[in-house]
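Omission of a single protein chain aside, the complex is shown with its protein chains in their original locations.
Just so it is clear, A and B label the chains in written order, and each chain counts residues from 1 on its own.
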Amino acid sequence: MKYSIYTRTGDKGNTRIGGGKALPKNAERIEAFGALDGLNSWFGLVSTKNDCGEDIQEDMAHIQQFLFDCSSDLSIPKGYREYKLAQDHIDWLEMKIDSYSEEPEETQYFIIPGGTELASWFHILRTTTRDAERRIVTFMEQEPDEVNPFVLKFINRLSDYLFVVARVANARKGVPDVPYKRSEKVFR
Amino acid sequence: MKYSIYTRTGDKGNTRIGGGKALPKNAERIEAFGALDGLNSWFGLVSTKNDCGEDIQEDMAHIQQFLFDCSSDLSIPKGYREYKLAQDHIDWLEMKIDSYSEEPEETQYFIIPGGTELASWFHILRTTTRDAERRIVTFMEQEPDEVNPFVLKFINRLSDYLFVVARVANARKGVPDVPYKRSEKVFR
Partner (left out) sequence: MKYSIYTRTGDKGNTRIGGGKALPKNAERIEAFGALDGLNSWFGLVSTKNDCGEDIQEDMAHIQQFLFDCSSDLSIPKGYREYKLAQDHIDWLEMKIDSYSEEPEETQYFIIPGGTELASWFHILRTTTRDAERRIVTFMEQEPDEVNPFVLKFINRLSDYLFVVARVANARKGVPDVPYKRSEKVFR
């Protein structure tokens, strides 16, 4: 590579966002898109582990691009350019959820994360998505106008997609989900 | 499934806890049980990787149920029902720690996380448990009466259990733990 990847500019704890504004690295905005960068990396890993369907494989490739769109929208000040995330992305996820939901058997009880290795990975993606969601909410609390509302919707729906896909991964291998023993009936 | 897993109610960043109270998703209570949901997912994964004893396999299945009990106790207001976590759970962990402690060779020095793949996973569970512990402490700082004290005890002891089991995983495969070179004598 001709350029050097390190610029040393962040050595004292400050950095810049799109457009050039300077911020401390622990600013809520940076926490939010940093969490999405991490989530995207986990998706990259799980993509190399999927042994349970081309449909899910293709979904993950799209989701990785969409997650980059999300962090891209969070990394620029409002109005800098048009946002990338829109209602389409949410419709796409809901369509996927509806269709996968037919595969696993209905449960009324919370399930213990696990089963096949792949199902476990989807539960990890599910909770990591929810971690990122909380960081986006914190940023939004601080600067309500700076969060594209479709980003938050997408991330909320994504964790439900991942719950269903975790169950699909087990169902496709004939592995039953283990119920949480002391659960009340919570799903309806 | 007859029901739809997504309800769209959390699309703007708010949610509910057991009993129905509304909270922002980044509330300290939600951070705390969200961290436990994540930890439980990691246990699910490591359970699929264990190649080093039925005893540890059975422990992990119990621990996953207990972790759900912990998050369940954190997800309801005090007095809503009796807590699930009690001294028994701590006694159970201490008994396990005492017994596994006989297997690895004594060390005075910090050890570098690693060795076998499984030992590495237990170190990851150990530090992820400690991450969750910090989130519970933050919630307790804010609402001291809302944390079942046995939950905190259990999580504290769990990370010590995981340290010992990480060492057991290496010992059972004859893989020595690597000491931290510039460590003082810290264990006694």
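Structural remarks
The working rule: a residue touches a chain if its C-beta (ideal position, glycine included) is under 8 Å from a C-beta of that chain, and two chains touch if they have at least 3 such contacts.
Computed from a predicted model, the values in this text were never measured in an experiment.
Against the chain not displayed here, subunit B makes contact via residues 94, 97-98, 101-102, 104-106, 110, 112-117, 119-121, 123-124, 126-128, 130-131, 133-138, 140-141, 149, 152-153, 156-157, 160, 163-164, 180-183, 187-188. Mapped onto subunit A, the footprint of the missing chain covers residues 1-6, 10-13, 24-26, 30-31, 34, 37-38, 40-45, 47-49, 64-65, 68-69, 72, 84.
Just so we're on the same page, only the chains that are shown with their structure count from here on.
Mean C-alpha positions place subunit A and subunit B at a centre distance of 23 Å.
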